[in-house]
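Heads up, one of the protein chains got dropped from this complex, but the rest are sitting where they should.
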Amino acid sequence: MRQRLLVTGLLCAAIGGGSMAMTRIVADNAASVSDSTMEHSAGHDRESATRPESERRATTFAVSIRKPSGPPRIATGVHDLHGNAVTVACSQCHTVRQPNHQNKAAGDLDEFHGGMAFSHGTVSCLSCHNDQDYDSLKLADGTRIEFSDVMTLCAQCHGPQMTAYQHGAHGGLTGYWDLSRGPQVKNNCVDCHAPHTPQFPRMQPTFKPRDRFLDKPRTEH
Amino acid sequence: MTDDDKSGSEHQPGELSGPHLPILNQPSTRRTALKAVGAALGLAAFGRAVSPLWSIPENVSVDEFLQQHYKELSEADKKKVFERLEAETKENYGANVTISDPQPIPGVRFGYAINLSKCNGNGACMEACNKENNHHRGVDQSYIRVLEMSKGSLDMEHGTTTFDHTVPQDDKFYMPVQCQQCENPPCVSACPVEATWQEDDGIVVVDYNWCIGCRYCEAACPYHARRFNWEQPEIPAEEVNPDQGYLSNRIRPQGTMEKCHFCLHRTREGRAPACLEACPTGARVFGDLNDPDSDINWILKNKRVFVLKEELGTKPNFFYFFDS
Partner (left out) sequence: MSMSSTTDSIQSPVESADLIRSYPGFLWWGLGEATNGGLRFYVWMFALTAISLVGANAWAHQVAEGMIVTNMTDHVSWGLYIANFTFCVGLAAGGVMMVIPAYLYDDEEMHKVVIVGEAVAIAAIVMSTLSVVVDLGRPDRFWHLVPGIGRVNWPVSMLTWDVIVLNGYLLINLHIVGYLLYMRYLGRKPNPNWYVPFVFLSIAWAISIHTVTAFLYCGLGGRPFWNTALLAPRFLASAFVSGPAFIILVMRILRITTGYTAAPGPARTLIQIIRVAMTINLVMLASEFFTLFYTGGAHGASAQYLFFGSHGHYGLVPWIWTAITFNIVGAILFFMPSALDRGSVRITACVLCIVGIWIEKGMGLIVPGFIPSTLHEIVEYSPSLVEWKVTAGIWAFGILMLTVLLKLIVTVFTGEQGTAEA
(Lines give C-alpha, C1' and ligand atoms only; values in the text may rest on other atoms or scores of the structure.)
Protein backbone atom coordinates (compact mmCIF):
# COMPACT_ATOMS: atom_id res chain seq x y z
CA MET A 1 0.00 0.00 0.00
CA ARG A 2 2.76 2.37 0.94
CA GLN A 3 4.71 1.69 -2.23
CA ARG A 4 1.64 2.26 -4.27
CA LEU A 5 1.03 5.58 -2.57
CA LEU A 6 4.60 6.55 -3.20
CA VAL A 7 4.36 5.69 -6.87
CA THR A 8 1.12 7.54 -7.32
CA GLY A 9 2.68 10.38 -5.39
CA LEU A 10 5.44 10.60 -7.96
CA LEU A 11 2.81 10.47 -10.65
CA CYS A 12 1.04 13.33 -8.98
CA ALA A 13 4.16 15.39 -9.03
CA ALA A 14 4.99 14.43 -12.59
CA ILE A 15 1.64 14.75 -14.24
CA GLY A 16 -0.85 16.47 -12.01
CA GLY A 17 1.66 18.73 -10.35
CA GLY A 18 0.43 21.24 -7.87
CA SER A 19 1.29 21.71 -4.25
CA MET A 20 -2.11 20.54 -3.04
CA ALA A 21 -1.58 17.12 -4.46
CA MET A 22 1.82 16.91 -2.84
CA THR A 23 0.62 17.78 0.62
CA ARG A 24 -2.04 15.14 0.35
CA ILE A 25 0.59 12.55 -0.52
CA VAL A 26 2.81 13.56 2.34
CA ALA A 27 -0.06 13.22 4.73
CA ASP A 28 -1.04 9.84 3.31
CA ASN A 29 2.51 8.64 3.52
CA ALA A 30 2.86 9.68 7.10
CA ALA A 31 -0.29 7.77 7.95
CA SER A 32 0.73 4.67 6.08
CA VAL A 33 4.21 4.68 7.59
CA SER A 34 2.78 4.54 11.07
CA ASP A 35 0.37 1.83 9.90
CA SER A 36 3.10 -0.32 8.53
CA THR A 37 5.23 0.15 11.61
CA MET A 38 2.39 -1.22 13.61
CA GLU A 39 1.96 -4.15 11.27
CA HIS A 40 5.66 -4.71 11.39
CA SER A 41 5.74 -5.00 15.12
CA ALA A 42 2.64 -7.14 14.96
CA GLY A 43 4.46 -9.54 12.74
CA HIS A 44 7.51 -9.95 14.93
CA ASP A 45 6.22 -9.33 18.37
CA ARG A 46 2.66 -10.45 18.05
CA GLU A 47 1.97 -10.17 21.78
CA SER A 48 1.86 -6.39 21.59
CA ALA A 49 -1.08 -6.24 19.18
CA THR A 50 -2.95 -9.28 20.40
CA ARG A 51 -5.94 -9.42 22.60
CA PRO A 52 -4.92 -9.47 26.24
CA GLU A 53 -4.40 -12.97 27.56
CA SER A 54 -7.06 -12.32 30.18
CA GLU A 55 -9.70 -11.62 27.56
CA ARG A 56 -8.69 -14.52 25.38
CA ARG A 57 -8.92 -16.97 28.24
CA ALA A 58 -11.71 -15.21 30.11
CA THR A 59 -14.06 -18.13 29.85
CA THR A 60 -12.97 -21.24 28.13
CA PHE A 61 -15.53 -23.51 26.63
CA ALA A 62 -14.85 -27.19 26.27
CA VAL A 63 -13.38 -28.98 23.31
CA SER A 64 -15.30 -32.22 23.12
CA ILE A 65 -14.31 -35.18 21.02
CA ARG A 66 -17.01 -37.37 19.61
CA LYS A 67 -16.80 -40.89 21.03
CA PRO A 68 -17.97 -44.26 19.78
CA SER A 69 -20.91 -45.42 21.89
CA GLY A 70 -19.04 -48.41 23.29
CA PRO A 71 -18.17 -51.99 22.36
CA PRO A 72 -19.91 -53.18 19.22
CA ARG A 73 -22.95 -55.47 19.50
CA ILE A 74 -23.53 -58.26 17.05
CA ALA A 75 -26.94 -58.72 15.44
CA THR A 76 -28.10 -62.34 15.70
CA GLY A 77 -30.87 -62.06 13.15
CA VAL A 78 -33.40 -63.08 15.84
CA HIS A 79 -36.13 -60.75 17.07
CA ASP A 80 -37.62 -60.80 20.54
CA LEU A 81 -41.32 -60.79 21.38
CA HIS A 82 -41.46 -57.02 20.98
CA GLY A 83 -39.90 -57.18 17.54
CA ASN A 84 -36.54 -55.77 18.67
CA ALA A 85 -33.39 -57.24 17.16
CA VAL A 86 -31.47 -59.43 19.56
CA THR A 87 -27.78 -58.50 19.72
CA VAL A 88 -24.95 -60.12 21.59
CA ALA A 89 -21.62 -58.89 22.87
CA CYS A 90 -18.34 -60.03 21.26
CA SER A 91 -17.48 -61.86 24.44
CA GLN A 92 -20.60 -64.01 24.01
CA CYS A 93 -18.74 -66.22 21.54
CA HIS A 94 -15.13 -65.32 22.17
CA THR A 95 -15.07 -66.41 25.82
CA VAL A 96 -15.46 -70.00 24.65
CA ARG A 97 -13.01 -69.84 21.76
CA GLN A 98 -9.26 -69.96 21.63
CA PRO A 99 -7.71 -66.69 20.42
CA ASN A 100 -5.60 -67.05 17.31
CA HIS A 101 -2.75 -64.55 17.22
CA GLN A 102 -1.92 -65.32 13.60
CA ASN A 103 -5.21 -64.05 12.17
CA LYS A 104 -4.61 -61.08 9.87
CA ALA A 105 -6.84 -61.37 6.82
CA ALA A 106 -10.44 -62.08 5.98
CA GLY A 107 -9.51 -65.58 4.81
CA ASP A 108 -8.31 -66.44 8.29
CA LEU A 109 -11.73 -65.76 9.73
CA ASP A 110 -14.99 -67.60 9.67
CA GLU A 111 -18.69 -67.03 10.35
CA PHE A 112 -19.76 -63.43 9.92
CA HIS A 113 -16.21 -62.13 10.10
CA GLY A 114 -15.55 -63.89 6.82
CA GLY A 115 -16.56 -61.16 4.41
CA MET A 116 -14.67 -58.37 6.12
CA ALA A 117 -12.07 -56.29 4.34
CA PHE A 118 -8.76 -55.48 5.97
CA SER A 119 -6.18 -53.02 4.85
CA HIS A 120 -4.39 -51.68 7.84
CA GLY A 121 -0.68 -52.31 7.54
CA THR A 122 0.61 -55.58 8.88
CA VAL A 123 -1.18 -55.63 12.18
CA SER A 124 -3.05 -58.71 13.29
CA CYS A 125 -6.54 -58.75 14.80
CA LEU A 126 -5.15 -59.17 18.28
CA SER A 127 -2.76 -56.26 17.91
CA CYS A 128 -5.72 -54.11 18.89
CA HIS A 129 -8.52 -56.43 19.98
CA ASN A 130 -8.13 -57.63 23.54
CA ASP A 131 -7.94 -61.44 23.79
CA GLN A 132 -8.45 -61.16 27.54
CA ASP A 133 -11.71 -59.24 27.15
CA TYR A 134 -13.23 -59.07 23.68
CA ASP A 135 -15.54 -56.23 24.72
CA SER A 136 -12.54 -53.94 24.97
CA LEU A 137 -9.33 -53.13 23.12
CA LYS A 138 -5.74 -53.23 24.25
CA LEU A 139 -2.69 -51.10 23.86
CA ALA A 140 0.63 -52.48 22.65
CA ASP A 141 1.77 -53.09 26.19
CA GLY A 142 -1.35 -55.15 26.88
CA THR A 143 -3.17 -52.48 28.86
CA ARG A 144 -6.92 -52.83 28.53
CA ILE A 145 -8.68 -49.86 26.93
CA GLU A 146 -12.36 -49.16 26.24
CA PHE A 147 -13.69 -48.99 22.70
CA SER A 148 -14.73 -45.42 23.44
CA ASP A 149 -11.11 -44.48 24.10
CA VAL A 150 -9.92 -45.87 20.79
CA MET A 151 -7.95 -42.72 19.93
CA THR A 152 -5.30 -43.57 22.50
CA LEU A 153 -4.86 -46.87 20.69
CA CYS A 154 -4.54 -45.21 17.27
CA ALA A 155 -2.06 -42.67 18.60
CA GLN A 156 0.41 -45.40 19.50
CA CYS A 157 1.41 -45.77 15.85
CA HIS A 158 0.06 -42.53 14.37
CA GLY A 159 1.94 -40.07 16.55
CA PRO A 160 2.41 -37.29 13.97
CA GLN A 161 -1.28 -37.43 13.09
CA MET A 162 -2.17 -37.23 16.77
CA THR A 163 0.11 -34.22 17.25
CA ALA A 164 -1.47 -32.53 14.26
CA TYR A 165 -4.90 -33.46 15.59
CA GLN A 166 -4.17 -31.83 18.92
CA HIS A 167 -3.36 -28.61 17.11
CA GLY A 168 -6.36 -28.61 14.86
CA ALA A 169 -4.33 -29.54 11.79
CA HIS A 170 -6.00 -32.92 11.39
CA GLY A 171 -9.49 -34.17 11.96
CA GLY A 172 -11.65 -31.12 11.43
CA LEU A 173 -14.03 -29.51 13.82
CA THR A 174 -17.41 -27.88 14.16
CA GLY A 175 -18.51 -25.10 16.46
CA TYR A 176 -16.29 -22.26 17.63
CA TRP A 177 -12.74 -21.40 16.67
CA ASP A 178 -12.75 -19.05 19.65
CA LEU A 179 -13.17 -21.04 22.85
CA SER A 180 -13.88 -17.91 24.84
CA ARG A 181 -17.15 -17.67 22.93
CA GLY A 182 -18.36 -21.22 22.54
CA PRO A 183 -17.52 -24.90 22.51
CA GLN A 184 -15.87 -26.96 19.82
CA VAL A 185 -16.61 -30.50 18.73
CA LYS A 186 -13.92 -32.58 17.07
CA ASN A 187 -14.13 -35.81 15.22
CA ASN A 188 -12.87 -39.10 16.56
CA CYS A 189 -10.32 -41.03 14.46
CA VAL A 190 -12.90 -43.67 13.64
CA ASP A 191 -15.45 -41.09 12.46
CA CYS A 192 -13.45 -40.72 9.29
CA HIS A 193 -11.20 -43.79 9.25
CA ALA A 194 -12.81 -47.24 9.40
CA PRO A 195 -10.49 -49.12 11.77
CA HIS A 196 -10.06 -52.11 9.49
CA THR A 197 -9.67 -50.12 6.26
CA PRO A 198 -8.49 -46.77 7.53
CA GLN A 199 -7.70 -45.14 4.24
CA PHE A 200 -10.09 -42.24 3.68
CA PRO A 201 -12.58 -43.40 1.04
CA ARG A 202 -12.71 -42.00 -2.46
CA MET A 203 -15.56 -39.60 -3.08
CA GLN A 204 -17.57 -38.37 -6.03
CA PRO A 205 -17.70 -34.58 -6.17
CA THR A 206 -21.32 -33.51 -6.26
CA PHE A 207 -21.05 -29.76 -6.51
CA LYS A 208 -19.40 -27.77 -9.27
CA PRO A 209 -19.85 -24.09 -10.10
CA ARG A 210 -21.51 -23.99 -13.47
CA ASP A 211 -19.72 -21.10 -15.09
CA ARG A 212 -20.91 -20.02 -18.48
CA PHE A 213 -18.60 -21.02 -21.32
CA LEU A 214 -16.31 -23.05 -19.06
CA ASP A 215 -15.34 -26.10 -21.01
CA LYS A 216 -15.77 -29.77 -20.53
CA PRO A 217 -12.95 -31.29 -18.50
CA ARG A 218 -9.67 -30.64 -20.17
CA THR A 219 -7.86 -33.71 -21.38
CA GLU A 220 -4.28 -34.11 -20.31
CA HIS A 221 -1.67 -31.97 -21.90
CA MET B 1 -26.37 37.57 -39.18
CA THR B 2 -29.16 38.49 -41.48
CA ASP B 3 -31.58 36.12 -43.10
CA ASP B 4 -29.77 36.56 -46.34
CA ASP B 5 -26.54 35.35 -44.82
CA LYS B 6 -28.26 32.28 -43.47
CA SER B 7 -29.88 31.28 -46.69
CA GLY B 8 -26.56 31.93 -48.33
CA SER B 9 -24.83 29.50 -46.04
CA GLU B 10 -27.35 26.83 -46.92
CA HIS B 11 -26.07 26.85 -50.43
CA GLN B 12 -22.40 26.81 -49.78
CA PRO B 13 -20.13 25.60 -52.52
CA GLY B 14 -19.68 21.89 -52.12
CA GLU B 15 -22.85 21.41 -50.11
CA LEU B 16 -24.41 18.02 -50.65
CA SER B 17 -25.87 18.30 -54.10
CA GLY B 18 -28.57 15.65 -53.80
CA PRO B 19 -32.20 16.22 -54.76
CA HIS B 20 -33.66 18.78 -52.36
CA LEU B 21 -36.94 17.97 -50.74
CA PRO B 22 -39.33 20.89 -50.88
CA ILE B 23 -39.42 21.08 -47.09
CA LEU B 24 -35.70 21.68 -46.96
CA ASN B 25 -36.07 24.92 -48.86
CA GLN B 26 -38.71 26.38 -46.63
CA PRO B 27 -38.07 29.75 -45.05
CA SER B 28 -36.01 29.46 -41.93
CA THR B 29 -38.90 29.86 -39.46
CA ARG B 30 -40.72 26.86 -40.91
CA ARG B 31 -37.45 25.06 -41.12
CA THR B 32 -36.80 25.78 -37.46
CA ALA B 33 -40.23 24.45 -36.64
CA LEU B 34 -39.53 21.30 -38.61
CA LYS B 35 -36.26 20.90 -36.74
CA ALA B 36 -38.11 21.25 -33.47
CA VAL B 37 -40.54 18.56 -34.58
CA GLY B 38 -37.60 16.37 -35.55
CA ALA B 39 -35.93 16.94 -32.20
CA ALA B 40 -39.15 16.13 -30.37
CA LEU B 41 -39.60 12.95 -32.37
CA GLY B 42 -35.98 12.05 -31.67
CA LEU B 43 -36.46 12.58 -27.96
CA ALA B 44 -39.64 10.49 -28.00
CA ALA B 45 -37.79 7.72 -29.82
CA PHE B 46 -35.01 7.94 -27.25
CA GLY B 47 -37.52 7.65 -24.44
CA ARG B 48 -39.00 4.59 -26.09
CA ALA B 49 -35.56 3.07 -26.66
CA VAL B 50 -34.54 3.29 -23.03
CA SER B 51 -37.97 2.27 -21.73
CA PRO B 52 -36.56 -0.87 -20.03
CA LEU B 53 -34.93 1.56 -17.60
CA TRP B 54 -38.31 2.62 -16.25
CA SER B 55 -38.36 -0.60 -14.25
CA ILE B 56 -35.44 0.69 -12.15
CA PRO B 57 -37.45 2.96 -9.86
CA GLU B 58 -39.41 -0.12 -8.81
CA ASN B 59 -36.23 -1.96 -7.86
CA VAL B 60 -34.09 0.89 -6.58
CA SER B 61 -35.83 3.00 -3.97
CA VAL B 62 -34.90 6.63 -3.39
CA ASP B 63 -33.39 5.64 -0.03
CA GLU B 64 -31.22 3.06 -1.70
CA PHE B 65 -30.17 5.46 -4.42
CA LEU B 66 -29.12 8.10 -1.90
CA GLN B 67 -27.58 5.70 0.61
CA GLN B 68 -24.16 6.80 1.84
CA HIS B 69 -21.00 4.74 2.09
CA TYR B 70 -20.96 2.19 4.92
CA LYS B 71 -18.31 4.12 6.84
CA GLU B 72 -20.43 7.26 6.80
CA LEU B 73 -23.55 5.61 8.18
CA SER B 74 -24.43 6.37 11.78
CA GLU B 75 -25.85 3.62 13.98
CA ALA B 76 -29.31 5.03 13.38
CA ASP B 77 -28.71 5.09 9.61
CA LYS B 78 -27.53 1.50 9.69
CA LYS B 79 -30.60 0.41 11.58
CA LYS B 80 -32.83 2.00 8.96
CA VAL B 81 -30.81 0.49 6.11
CA PHE B 82 -30.88 -2.99 7.63
CA GLU B 83 -34.62 -2.77 8.18
CA ARG B 84 -35.14 -1.69 4.60
CA LEU B 85 -32.98 -4.55 3.31
CA GLU B 86 -34.81 -7.06 5.49
CA ALA B 87 -38.14 -5.81 4.15
CA GLU B 88 -36.86 -5.99 0.58
CA THR B 89 -35.63 -9.55 1.11
CA LYS B 90 -39.07 -10.44 2.45
CA GLU B 91 -40.73 -8.86 -0.53
CA ASN B 92 -38.42 -10.22 -3.23
CA TYR B 93 -37.50 -13.60 -1.81
CA GLY B 94 -40.32 -14.34 0.64
CA ALA B 95 -37.83 -15.00 3.43
CA ASN B 96 -37.61 -13.56 6.94
CA VAL B 97 -34.01 -12.64 7.55
CA THR B 98 -32.02 -10.73 10.15
CA ILE B 99 -29.22 -8.49 8.97
CA SER B 100 -26.51 -7.82 11.52
CA ASP B 101 -23.26 -5.95 11.41
CA PRO B 102 -20.68 -7.77 13.53
CA GLN B 103 -17.55 -5.73 14.12
CA PRO B 104 -13.96 -7.04 14.13
CA ILE B 105 -12.88 -8.53 17.46
CA PRO B 106 -10.22 -6.14 18.80
CA GLY B 107 -6.74 -7.61 18.52
CA VAL B 108 -7.74 -10.51 16.29
CA ARG B 109 -6.22 -11.03 12.85
CA PHE B 110 -7.64 -13.94 10.95
CA GLY B 111 -5.63 -16.55 9.13
CA TYR B 112 -6.64 -19.64 7.23
CA ALA B 113 -4.60 -22.66 6.18
CA ILE B 114 -5.33 -25.69 4.03
CA ASN B 115 -3.61 -29.03 4.31
CA LEU B 116 -3.05 -30.10 0.73
CA SER B 117 -2.13 -33.62 1.85
CA LYS B 118 -5.63 -33.97 3.25
CA CYS B 119 -7.80 -32.14 0.74
CA ASN B 120 -9.27 -34.65 -1.68
CA GLY B 121 -11.15 -32.29 -3.93
CA ASN B 122 -14.64 -33.43 -3.00
CA GLY B 123 -15.96 -29.89 -3.14
CA ALA B 124 -18.08 -29.96 0.03
CA CYS B 125 -16.57 -26.56 0.93
CA MET B 126 -17.90 -25.05 -2.31
CA GLU B 127 -21.37 -26.36 -1.61
CA ALA B 128 -21.32 -25.12 1.99
CA CYS B 129 -20.20 -21.71 0.78
CA ASN B 130 -23.02 -21.62 -1.72
CA LYS B 131 -25.65 -22.35 0.93
CA GLU B 132 -24.18 -20.28 3.75
CA ASN B 133 -23.63 -17.20 1.66
CA ASN B 134 -26.92 -17.07 -0.23
CA HIS B 135 -25.27 -17.52 -3.56
CA HIS B 136 -27.12 -17.47 -6.85
CA ARG B 137 -28.44 -21.01 -7.26
CA GLY B 138 -28.71 -20.78 -11.04
CA VAL B 139 -24.96 -21.05 -11.58
CA ASP B 140 -24.06 -22.80 -8.29
CA GLN B 141 -21.93 -19.82 -7.41
CA SER B 142 -19.30 -20.17 -4.70
CA TYR B 143 -16.34 -18.17 -3.43
CA ILE B 144 -14.15 -21.27 -3.62
CA ARG B 145 -12.70 -23.03 -6.63
CA VAL B 146 -10.98 -26.36 -6.22
CA LEU B 147 -8.12 -27.05 -8.60
CA GLU B 148 -7.04 -30.56 -9.46
CA MET B 149 -3.28 -30.32 -9.76
CA SER B 150 -0.70 -32.75 -11.08
CA LYS B 151 1.63 -34.15 -8.49
CA GLY B 152 5.13 -32.89 -9.11
CA SER B 153 4.08 -29.37 -10.08
CA LEU B 154 2.65 -26.36 -8.33
CA ASP B 155 2.03 -24.70 -11.69
CA MET B 156 -1.67 -23.97 -12.02
CA GLU B 157 -1.17 -24.31 -15.75
CA HIS B 158 -1.31 -28.03 -15.03
CA GLY B 159 -4.49 -27.71 -13.01
CA THR B 160 -8.16 -27.91 -13.84
CA THR B 161 -11.37 -27.12 -12.00
CA THR B 162 -13.74 -29.07 -14.19
CA PHE B 163 -12.73 -32.58 -13.14
CA ASP B 164 -15.69 -34.88 -12.75
CA HIS B 165 -14.53 -38.26 -11.48
CA THR B 166 -14.02 -39.92 -8.13
CA VAL B 167 -11.42 -38.19 -6.01
CA PRO B 168 -8.63 -38.28 -5.13
CA GLN B 169 -6.88 -39.56 -8.24
CA ASP B 170 -3.55 -41.16 -7.45
CA ASP B 171 -1.45 -38.79 -9.54
CA LYS B 172 -3.24 -35.64 -8.43
CA PHE B 173 -3.53 -33.33 -5.49
CA TYR B 174 -6.25 -30.79 -4.85
CA MET B 175 -5.96 -27.12 -4.07
CA PRO B 176 -8.95 -25.00 -3.08
CA VAL B 177 -8.52 -21.30 -3.84
CA GLN B 178 -10.61 -18.53 -2.37
CA CYS B 179 -9.95 -14.97 -1.26
CA GLN B 180 -6.49 -14.87 0.29
CA GLN B 181 -7.40 -11.79 2.39
CA CYS B 182 -4.12 -10.18 1.36
CA GLU B 183 -2.44 -7.74 3.68
CA ASN B 184 -1.59 -5.73 0.58
CA PRO B 185 -4.74 -6.26 -1.48
CA PRO B 186 -4.54 -5.16 -5.13
CA CYS B 187 -8.34 -5.13 -5.34
CA VAL B 188 -8.62 -2.46 -2.65
CA SER B 189 -6.09 -0.26 -4.44
CA ALA B 190 -7.96 -0.70 -7.70
CA CYS B 191 -11.44 0.28 -6.51
CA PRO B 192 -12.19 3.82 -7.68
CA VAL B 193 -14.90 4.49 -5.08
CA GLU B 194 -13.54 2.82 -1.92
CA ALA B 195 -16.36 0.30 -2.06
CA THR B 196 -13.97 -2.40 -0.87
CA TRP B 197 -11.52 -2.14 2.00
CA GLN B 198 -9.60 -4.12 4.57
CA GLU B 199 -10.99 -4.37 8.08
CA ASP B 200 -8.92 -4.49 11.26
CA ASP B 201 -9.09 -8.27 11.44
CA GLY B 202 -7.64 -8.53 7.93
CA ILE B 203 -10.87 -9.36 6.13
CA VAL B 204 -11.40 -7.51 2.85
CA VAL B 205 -15.06 -6.59 2.57
CA VAL B 206 -17.34 -5.00 -0.02
CA ASP B 207 -20.14 -2.51 0.55
CA TYR B 208 -22.59 -4.01 -1.93
CA ASN B 209 -24.62 -0.83 -1.80
CA TRP B 210 -21.70 1.38 -2.77
CA CYS B 211 -20.01 -0.70 -5.50
CA ILE B 212 -20.55 0.71 -8.99
CA GLY B 213 -19.78 -2.56 -10.73
CA CYS B 214 -16.78 -1.47 -12.83
CA ARG B 215 -15.03 -4.83 -12.16
CA TYR B 216 -11.59 -3.27 -11.97
CA CYS B 217 -11.03 -5.20 -8.72
CA GLU B 218 -11.85 -8.42 -10.52
CA ALA B 219 -9.16 -7.64 -13.08
CA ALA B 220 -6.72 -6.72 -10.31
CA CYS B 221 -7.17 -9.84 -8.17
CA PRO B 222 -4.46 -12.45 -8.85
CA TYR B 223 -6.46 -15.26 -7.24
CA HIS B 224 -9.78 -15.20 -9.08
CA ALA B 225 -11.38 -14.45 -5.73
CA ARG B 226 -13.94 -11.91 -6.83
CA ARG B 227 -17.33 -12.58 -8.32
CA PHE B 228 -19.72 -10.29 -10.14
CA ASN B 229 -23.49 -10.48 -9.93
CA TRP B 230 -24.25 -10.69 -13.61
CA GLU B 231 -27.94 -10.97 -12.74
CA GLN B 232 -30.13 -10.82 -9.67
CA PRO B 233 -29.40 -13.97 -7.60
CA GLU B 234 -32.19 -16.54 -7.46
CA ILE B 235 -32.67 -18.42 -4.20
CA PRO B 236 -35.77 -20.38 -3.17
CA ALA B 237 -37.30 -18.87 -0.01
CA GLU B 238 -36.73 -22.02 2.04
CA GLU B 239 -33.03 -22.06 1.14
CA VAL B 240 -32.29 -18.47 2.11
CA ASN B 241 -29.90 -18.37 5.06
CA PRO B 242 -31.65 -15.97 7.46
CA ASP B 243 -28.52 -15.24 9.50
CA GLN B 244 -27.06 -12.44 7.42
CA GLY B 245 -24.33 -9.83 7.75
CA TYR B 246 -24.43 -6.49 5.97
CA LEU B 247 -20.83 -6.84 4.79
CA SER B 248 -20.99 -10.57 4.27
CA ASN B 249 -23.70 -12.96 3.19
CA ARG B 250 -26.81 -10.84 2.69
CA ILE B 251 -28.31 -11.32 -0.73
CA ARG B 252 -26.29 -9.19 -3.10
CA PRO B 253 -27.87 -6.76 -5.56
CA GLN B 254 -27.49 -7.25 -9.29
CA GLY B 255 -24.53 -5.52 -10.88
CA THR B 256 -22.23 -5.48 -7.85
CA MET B 257 -19.09 -7.25 -6.81
CA GLU B 258 -18.80 -9.84 -4.05
CA LYS B 259 -16.10 -11.99 -2.53
CA CYS B 260 -15.17 -14.37 0.29
CA HIS B 261 -15.33 -12.63 3.66
CA PHE B 262 -14.20 -15.54 5.86
CA CYS B 263 -17.89 -15.85 6.88
CA LEU B 264 -17.43 -12.79 9.08
CA HIS B 265 -21.01 -13.03 10.35
CA ARG B 266 -19.91 -16.35 11.88
CA THR B 267 -16.22 -15.87 12.59
CA ARG B 268 -16.62 -12.54 14.36
CA GLU B 269 -19.03 -14.33 16.67
CA GLY B 270 -16.32 -16.90 17.33
CA ARG B 271 -17.76 -19.60 15.07
CA ALA B 272 -15.80 -21.47 12.42
CA PRO B 273 -16.32 -20.60 8.74
CA ALA B 274 -18.91 -22.68 6.90
CA CYS B 275 -16.36 -24.20 4.51
CA LEU B 276 -14.27 -25.43 7.44
CA GLU B 277 -17.18 -27.10 9.16
CA ALA B 278 -18.22 -28.74 5.92
CA CYS B 279 -14.81 -30.18 5.05
CA PRO B 280 -15.05 -33.97 5.46
CA THR B 281 -11.26 -34.39 5.37
CA GLY B 282 -10.37 -31.90 8.08
CA ALA B 283 -8.01 -30.14 5.74
CA ARG B 284 -8.97 -26.64 6.83
CA VAL B 285 -7.59 -24.72 9.80
CA PHE B 286 -8.81 -21.31 10.85
CA GLY B 287 -7.86 -18.99 13.67
CA ASP B 288 -6.30 -15.89 15.12
CA LEU B 289 -2.80 -15.12 13.84
CA ASN B 290 -2.24 -12.82 16.80
CA ASP B 291 -2.83 -15.63 19.31
CA PRO B 292 0.51 -17.45 19.75
CA ASP B 293 -1.31 -20.57 20.95
CA SER B 294 -3.82 -20.76 18.11
CA ASP B 295 -4.02 -23.74 15.79
CA ILE B 296 -3.11 -21.58 12.82
CA ASN B 297 0.06 -20.37 14.50
CA TRP B 298 1.04 -23.93 15.38
CA ILE B 299 0.84 -24.72 11.68
CA LEU B 300 2.90 -21.70 10.67
CA LYS B 301 5.58 -22.72 13.15
CA ASN B 302 5.62 -26.47 12.62
CA LYS B 303 4.65 -27.08 9.01
CA ARG B 304 6.39 -25.97 5.86
CA VAL B 305 3.91 -23.42 4.69
CA PHE B 306 3.63 -21.52 1.42
CA VAL B 307 1.35 -18.87 -0.02
CA LEU B 308 0.11 -18.50 -3.58
CA LYS B 309 1.94 -16.14 -5.93
CA GLU B 310 4.18 -14.82 -3.19
CA GLU B 311 6.25 -12.97 -5.78
CA LEU B 312 3.40 -10.52 -6.32
CA GLY B 313 3.87 -9.09 -2.84
CA THR B 314 0.21 -9.38 -1.89
CA LYS B 315 1.05 -10.97 1.48
CA PRO B 316 -1.85 -13.37 1.78
CA ASN B 317 -3.29 -14.35 5.16
CA PHE B 318 -4.19 -17.66 3.55
CA PHE B 319 -1.67 -20.50 3.71
CA TYR B 320 -1.10 -23.91 2.22
CA PHE B 321 0.92 -26.80 3.64
CA PHE B 322 1.61 -30.48 3.20
CA ASP B 323 1.94 -33.13 5.88
CA SER B 324 5.55 -34.11 6.70
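Here the chain labels run A and B in written order, and each chain numbers its own residues starting at 1.
Basically, a residue touches a chain if its C-beta (ideal position, glycine included) is under 8 Å from a C-beta of that chain, and two chains touch if they have at least 3 such contacts.
What you see is a predicted model; the values in this text were computed from it and never measured.
**Student:** If the hidden chain were put back, which of B:Ser117, B:Ser150, B:Gln169 or B:Gln232 would touch it?
**Tutor:** B:Gln232
**Student:** For the full complex, which residue in B:Glu75, B:Glu91, B:Asp155 or B:Glu238 touches the chain that was left out?
**Tutor:** Final answer for the missing-chain contact: B:Asp155.
**Student:** Considering the whole complex, which of B:Leu85, B:Met126 or B:Cys211 touches the chain not shown?
**Tutor:** In the complete complex, the chain left out is touched by residue B:Cys211.
**Student:** For chain B, which residues reach the chain that was dropped from this view?
**Tutor:** The missing chain touches chain B at positions 1, 8-10, 12-21, 24, 31-32, 35, 42, 45-46, 49-53, 55-56, 60, 65, 69, 145, 147, 155-157, 159-161, 177, 186, 189-195, 210-216, 218-224, 226-232, 253-257, 309, 312-314.
**Student:** Can you name the residues of chain A that touch the chain not displayed here?
**Tutor:** 1, 4-5, 8-9, 11-12, 15, 21, 24-25, 211-215, 218, 221
Convention: only the chains that are shown with their structure count from here on.
**Student:** Averaging over Cα atoms per chain, report the distance between chain A and chain B in Å.
**Tutor:** Their C-alpha centroids are separated by 31 Å.
**Student:** How about chain B: which of its residues touch chain A in the complex?
**Tutor:** Answer in residue numbers: 105-109, 113, 115, 118, 120-124, 126-127, 130, 139-142, 145-146, 158, 160-168, 183-184, 189, 267, 269-272, 276-277, 279-292, 295-296, 298-299, 302-303, 323-324.
**Student:** Spell out the residues on chain A that touch chain B in their complex, using ranges where they run on.
**Tutor:** 1, 4, 39, 42, 46-47, 49-52, 55-56, 160, 164, 167-178, 180-182, 187, 192, 200, 202-212, 214-218, 221
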